[in-house]
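Can you read through this structure? Questions will come right after.
Removed: one protein chain of the complex. Kept in place: all other protein chains.
Chain IDs A, B and C follow the sequence of writing; residue 1 opens each chain.
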Amino acid sequence: MKKNVLGITVLLVAIFVITAIINPKFLNAYNMQNLLKWSSLYGVMSIGVAFVIITGGIDLSIGSVVGLVAVVLAFFTKIQGLDPWTAIGLTLLMSVAIGLIHGLLITKAKVQPFVVTLCGLLIYRSLGRWLTDNQSLGPVPLEGDEGYKNLDQIQGLDFIFSGKIALGDSFNLPTPVLFLLVIAIAAGIFLRRTIWGRYLYALGNNEDGARYSGINTDAMKITAYVICSMLAGIAGILFAFELDSVQPAQTGEFYELYAIAAAVLGGCSLRGGEGSILGVVIAAAVIRLIYNSINMVGISTHLEFGILGMVILLGVLGDEMIKKAVTRRQLSKS
Amino acid sequence: MKKNVLGITVLLVAIFVITAIINPKFLNAYNMQNLLKWSSLYGVMSIGVAFVIITGGIDLSIGSVVGLVAVVLAFFTKIQGLDPWTAIGLTLLMSVAIGLIHGLLITKAKVQPFVVTLCGLLIYRSLGRWLTDNQSLGPVPLEGDEGYKNLDQIQGLDFIFSGKIALGDSFNLPTPVLFLLVIAIAAGIFLRRTIWGRYLYALGNNEDGARYSGINTDAMKITAYVICSMLAGIAGILFAFELDSVQPAQTGEFYELYAIAAAVLGGCSLRGGEGSILGVVIAAAVIRLIYNSINMVGISTHLEFGILGMVILLGVLGDEMIKKAVTRRQLSKS
Amino acid sequence: MPTSESFLLEAKGLTKSFPGVLALKGVSLSLGKGEVLALIGENGAGKSTLMKILAGVQPSDSGEYFIDGKLVSLQNVRDALSYGVALIHQELNLASNLDLAANIFLGREINNRGFINEDALRSEAQKHLKRVGLDLPTDTITGNLPIGKQQLVEIAKALSCNARVLIMDEPTSSLSQKETETLFEVVKGLRTDGISVIYISHRLGEVKELADRVTVFRDGENAGDLAKEDINHDSMVRLMVGRDLSEFYDRKSHDPGDIVLNVKGIISPTYPAAAVSMKVRAGEVVGVAGLVGAGRTELLQTIFGVTPALGGSMQISGVAFCPQNPKAAIEAGIALAPEDRKLHGLILPMSVRDNASLPSLGRDQNKGMLNFGKEEEIANKAVEQMKIKTPNLEQFARFLSGGNQQKIVLGKWLAMNPKLLILDEPTRGIDVGAKREIYRLMEKIAGEGMAILFVSSEMEEVLGMADRTYVMHEGQISGELTRDQMSEESIMQLATGGPLAA
Partner (left out) sequence: GESGKNQTEREAKAVDSSTTFAYVTNGVDPFWDLCAAGVRIAEEEFGIKCEILMPPKGVVDQKRMMETLIARGVDGIAVSPIDAENQTPFLNEVAENSILITNDADAPKSNRLVYIGANNYKAGRALGKLVMEAVPEGGEIMLFVGRLEQLNARERRQGVIDELMGKPEQDLSSLEFVAVDSKNISAEGSKYVILDTRTDNFDKAKAKSNAEDAITKYKDLKCMVGLFAYNSPSCIDAIKEADKLSTIKICGFDEQDALLQAIQDGHAYGTISQLPWEYGYESIKMLKNIYEGNMPESKFVEKSFASVKQDNVAEFWAKKKEMAELGKSK
């Protein structure tokens, strides 16, 4: 477990240092703030998908869930003029319900996770577009909107979800970082210190074995999907307030791939039973760092995807090789 | 196996009949031609991914391969003025090379298929954009383009890949249908009548067992990835000539999801070892039919994705239930 | 009918069906307090199925189940545990990614509102590990242990439940002699403590040593019970197969022919420090004995090209040979019936026909096209020759019993007509009837001039079948014994690394 985190940390530091050397402005407070902020947003989402991957499942729908939650939230606050906290509560409830449906279809109806969540990807995206008639909208109402009377409350929320807290003279801590911290620590404790976390690892490795040990594997799997969708929902709220703009057809598109890539790069095995929250969070940061570096160094944006792909591939390959080398050394010792 | 094809065929017929009743124009020759044509284009691609899925793998990169092949082909014929047949040959070679790289990374470097092809998805998309500097371009050169001197030859190719052959008075058979027929029959024979097809099913069910029986499982897996990328390449050429215009950033985007959906709806199990070409081809047709029906019936395009997702989900669920019912009947008989 | 209060656990008229199989046709079974009940029967008789029902793993279709005289209806494993019924599965069911302590208490962690109390867990786990003779750190990752040790962990896990009824489904199939003895001590201790045990095994010797009573199943039905005084080899066999079995090990001596396999100092990855040399002649049956983890499977896999040798050389009929994969070994005339037939021997979701013909496909080249007629022929021949019990050739291998599955494996290799047949634990988990057929077959094909190399952890089998035996210890060949030199003592001596007594 430790070895995985080592590899990805080295990668993080290496890209960091190289970028800082090429363009020292990379290190300025404003850029660091942004880097932290984006890493947190994607990190929250990636932690969710890590839960599912640890059980040996997959969730392709999170990008669409992020989109739908952002759309519905903005729809409630801006068009319906609903009480903002109620709106937050309802959207979170919706994301929990989505996770529950996934879990039930997977465990009770025995449909494969890939299929269930692929259909989810299509359906939720469509729902969001249909609900808003495909209009862009933001969660913070503008003058004349229905929700305008709740403006103070909404601006409070805006601060909670996308504000900045001044630390010292020049550095402002973006609030999403706090979300990430709390969620990551809670997730880490859940996975490593509670019986339910242990059950998730056990069933990801050997589902029958876990069931034979008296574990309610179905309930645990459903829990994992609920956590995943709920974190995607929280990420959706964070994104909505961060961007102030939600596009039903676009917001969240492809995010499932980023999240899965982060989970894998961070040491989760898609076969299940493996992975740590720390690794996933670092990996999510690495991906954001790569984007930032490409812009900082001034490489053509056409190449962004390609560089990201190469780094993930080489990262996973390198990890594989480190593992092999370690095994070989252990062998020759014994 | 037969039962799967039955379910999907019933679905095909049902949507067909309902659409025809709601809008009789659905049945006219022109529409049938188009339906056949699009089904063939997506069918070719889906057959490829079925090979990989039968081995228990997955290929997320085919959309990007379709895009890259289309881009490179147009780049060769239009900008480089290369001999058109050479251009076709080189692009196919490229797609084979891509499959080979995937296969080698998966079998020799032991990177998971999901990871390899996810990176592929990112990298090939980036390559296409970089190569053409993101200009959209078509495979058929216009006056002044480098390839204009080869115009006759290219128009010949255009006919081969996206022409129409008059059958009777009003019906014109789109040539992609012939491609689909030839490829589907060849794939069917390969899978069901040759030893290599048997090997693919065997290793998809139990890789170790297959290796212990003397099957070169690595070679067979590589073969499956090569076939998959090659068929994506052929689909790329077909799309390029069909659309006469290739957009490096968009052509083929998301097609991997359609192809995987078609394979799954057509009876392939993502666990490997299961699936038939006939089922996949019918499923690809069902997906195209749904799109066509939505337009014919006049449902808002916002809802397309959602309807598609629901149909796939219900299709797979229904299939699962049919299987259970059949098993139960067998039980009560015995 | 009133239930006798004296029975701790009683099952009456249980039935259970699976797709295509009626596994239990109304069986009954009863267990007294502090009793060790042995349950025996041929492969597929329904022993494991019944045990899974008793332990709440799966429900029965009909029938009654009493615990302490009360009718119960178990929904899941937890329910069974709450009644004090724990099951050690026939197959390993550990989470290989977790450590020993986690596995032992999986599902029953010592916790405070969900938070695991690691320290308490570890010290408790340590106790249970000691009980089964495992002295390992509790944070050892389970998957890194050899199978035999993992089996002991399973037993420790079941013991930790403090169950009143402990069901052991073939617990010794992958244990060494020494570990088996430890287990016997544990079982006897349990009996003294008033804990009841249901013990399933195909090793009738063990049954004789442990059981207070024997219940025999045949084809999903009760075939009879034996009281303690009636338990002996013949009576058990008679109830199991419904008739007497003549001479078990029917070996004739043959004149060995030319050297088929000549191994010179090969090194396998698990024991890189040990070089192994051995010879096998045509018509000879050579055994490889040793304790679990001695490296026997590794050796066979190296010869078969699964894990290519790191050094040394091999010859097959005098031709140098160094297989990098099983395909190369098969082409050189070697066949391997592996230890784990479900994982390595068969493609379970494929039909009997497809399995039987799989290795032959590549040889009977027809420009790559399948020859369905030929396949049918091969499969039919295997079914006839091996007396495989299957409704038809289309039956999935998954649905056959262990013995019949092993026969398919042998059948598919005999169709290849190899020069050397390697068998790794050929009769593990296989009932007496099938065992005898496999022994007969070994005798027959050796008589026809095939070389046979087999690994076995069953002393009797080695003594009964081998013309010559190599004994392994920690990856080395610690000795070679001719038929005259072979005895239980001499083998054990070499297997534990000691010198051969003069």
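Note that in this section a residue touches a chain if its C-beta (ideal position, glycine included) is under 8 Å from a C-beta of that chain, and two chains touch if they have at least 3 such contacts.
Predicted model, so just to flag it, every value in this text is computed and none were measured.
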(request) Please provide the labels of all shown chains that the missing chain touches. (result) A, B
(message) Can you say which of A:105, A:118 or A:137 touches the chain missing from this structure?
(response) A:137
(request) Write the list of chain B residues that the hidden chain touches. (result) 23, 25-26, 28, 30-31, 34, 38, 41, 129, 133-136, 138, 142, 144, 164, 239, 242-245, 247, 249-251, 253-254, 291-292, 295-296, 298, 300-302
(request) With the missing chain put back, which residues of chain A would touch it? List them for me. (result) 23, 25-26, 28, 30-31, 34, 38, 129, 133-138, 140, 142, 239, 242-251, 253-254, 291-292, 295-296, 298, 300-302, 304-305
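Basically, only the chains that are shown with their structure count from here on.
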(request) Starting from the Cα centroid of chain B, hunt down the chain whose centroid lies farthest away. (result) C
(message) Based only on mean CA positions, could you tell me how far chain A sits from chain B in angstrom?
(response) 31
(request) Would you mind listing the residues of chain A that make contact with two or more other chains? (result) none
(message) For the complex, give me every residue of chain B touching chain A.
(response) 105, 109-112, 114-116, 118-123, 125-127, 129-130, 133-134, 257, 260-261, 264, 269-271, 300, 302-310, 312-313, 316-317, 320
(request) Under the touch definition given earlier, write down the residues of chain C that touch chain B in their complex. (result) 17, 19-22, 304, 306, 325-327, 329-331, 336, 338, 343-350, 354, 358-359, 361-362, 368-370, 412
(request) Show which residues of chain A lie in contact with chain C when the two form their complex. (result) 193-196, 198-199, 201-206, 208-216, 273-274, 331-332
